[in-house]
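This is the structure I have questions about; it appears just below.
Note that one protein chain of the assembly has been removed; the remaining protein chains are unaltered in position.
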């Protein structure tokens, strides 16, 4: 699938694919043409991706070929042992976690699972956790704390699921509880927003010491469509809302919400998942090494100060 | 309602009631006869209640007029503020709790509610808690710990509810969690078995520093009927099972399971709830005064040692 | 019950027509305005609890003359320099300030409840729908820090449609920020009592409002994570009438109690006596 602002790229790609089938003996210009097409492809990719609008970025963050949590597990971890259940009501399929080994680091790895094909998507509820998901995540985080394991959370969710049973079982309380308890945890917490950072549903596992974001991930208080529907009274104004909401990694870095951006390969993560995942892994390892040196008190205080600083407003006598 | 071993008592009571309606002018013997009947009543009551079989005691513990948790709340507490909900799934109606003031002591008071009439009984699920009940109790106990309040638990339940949803929501886990967390609590825990101490369902709020029992309460690993059905292959053998199981307060005191017996008035708590409740209140106050002097570490260690001693078996080389 | 007989509301709610009578927005009963105001806008017919302003709430709950507001000068920030179809957020905020006489959607300070001193954060729905934004979050965090420093209870009265989207991600982060303050109080063993009033939604219900040591609500208050319409659109079915009411939440285990407004001050006083056993 290609996004409409990638149409030109798709055409060139198709051209390259076509030419590649030809025999260079019958078509002496072949290699030269191919080379020129590839150069054009590269420069156009750069041009497009250097000039993405926030709304384009939303589209990339939701791209069906973008690497998903399971791709990161496979690509980053030499071992992953999924641990199920919230010990209360169920085992959420949209938010999972378990012991993982990343390089030399044993961690508790937690993240949202979206699923690739229709069956998977339905099974994983399109990556929208129910309260059981947040409660399982908290149980696993507390287990990590007991065992002295750092926590790594990969965030990629449109939202916490807005369902009837989710409300009945306390979606709000489940998220709020995580925000509160994560502030108290005595082990390092590394967060990476890899795709969609969907509001409270994302934040529910994103109270981290180091918060990273992929270049074309987004993180927003409300989906642009929802914001447009309310403030512009027209969901079609989502691109305008996306712009106003400042939801890109660059904006969030400027606003002091995230600590660093993980660069995506030219053309976005969906064009080169392997490199994306490798870079994510490197960034996580670097953060772990930094955070592991800190005492639990310093970690906790640092986390407090980090969030206390966000949106700090000084008193203005009027 | 009177139990069959009380038939003779009931007859005398009826006689007394009858005579009391007469005019002493027309019936000069009246006062003398009444006095003699009352003396007979008293000595017969003593005789019957001194010679109760364990099965009789079961019947008394289940007597419909026996004071229930709400009677104790009304009779013992100058204030009771019920606190609802487990913050997960529901608000159990069979197991409730809240802030209470007993004499000068502010405590967290927790207990099973059975209900008096049919509607109440159904509403309170006959005093059989679901997992939400145990989880609410634990939440309140942890709140008590945070606020430095002693915990008082009144036990009166046939059993934890053996229902489908109860299993699905983890009846076993809920009780087990309470047993584990109660061992860790840093505030005094006073337990009184006031009626039926029904197995794990009772124990789920009965891990106490001081464990008291009313004279005609029972506390058993299995209802005598159930035990009889299994070991005698005949539920009708419940009296034999009740005997074998040693479920009376006296037996439990001998076995080192409870710390003291709260005496019931002649003829049992159902004949004089007020006195029963007053004595229970006094016993709780005495226990609170004793326990409040202990440090949290000493309390916790004492509780550990108390339960570690129960059924201690020495190694025998054979 | 002195606090209860004083006439309180200085501001008129839009629902109440001028004249002798107020009209209950739920049951449409006509109520003598004096009676309505002195009952703190509770309908004597149907027990509807109308929304209160922060000032009314203070007068309802806090002992006369004991409230000391702090951080009143903190005003909305505009980290995104946000503008939508209808104009700038800055203008919108200025309008809200002018309309309500408040600088933000929450008033914080210290005061007494029948002589027990506590720290308060009281939301006012009139100010941009009681939305949580950077200045709101900042004031609440400062209130939590104040309670911690003074070793007192923190009481937060919530009334909010959720996060204020005009401050984007910065608003979202206030959820984590305020909860970090609650977490510190909890570690210190200090009581935090949350009182949810109509409405408490989204970023507020999913942060400090639902993690009280004790969660209270006023009768009939609507409390939830997602809005009713969003849920109905998602699940494609109609929700029950009592969905997300305080009564519904109580039944599902998320409230310690629903307390009538007329009893709320006394109730809080009673609870505070238990909660401060270790500290006072």
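Letters A, B and C name the chains as they come in the text, with residue numbers starting at 1 for each one.
Quick note on the criterion: a contact is a pair of C-beta atoms (placed from the backbone, for glycine too) under 8 Å apart; a residue touches a chain by one contact, two chains touch by 3 or more.
The structure presented is a predicted model; accordingly, all values stated were derived computationally and were not measured.
Remark: the absent chain touches shown chains A, B in the intact complex. Checked against the full complex, the candidates B:3, B:34, B:179 or B:286 give a single residue touching the omitted chain, namely B:179. Only one residue from B:18, B:65 or B:167 touches the chain missing from this view: B:167.
Contact with the chain that does not appear here is found for just one residue of A:136, A:215, A:246 or A:300, A:136.
One of B:76, B:100, B:207 or B:277 touches the chain omitted from the figure, and that residue is B:207.
Touch with the hidden chain on the side of chain B covers residues 160-164, 166-173, 175-177, 179-184, 199-200, 203-204, 206-207, 219-222, 227, 230-233, 237, 240-241, 244-247, 251-252, 255, 257, 303-304, 307-308, 310-318.
Counting the whole complex, the residues of chain A in touch with the unshown chain are 79, 81-91, 99, 106, 132, 136, 143, 146-149.
Just so it is clear, only the chains that are shown with their structure count from here on.
Mean C-alpha position of chain B lies 42 Å from that of chain C. Chain geometry summary: the mean Cα position of chain A and that of chain C are 33 Å apart. In terms of their C-alpha centroids, the spacing between chain A and chain B amounts to 55 Å. In chain A, the residues that touch at least two other chains are 169-170, 173. Residue positions of chain C touching 2 or more other chains: 186, 252-254.
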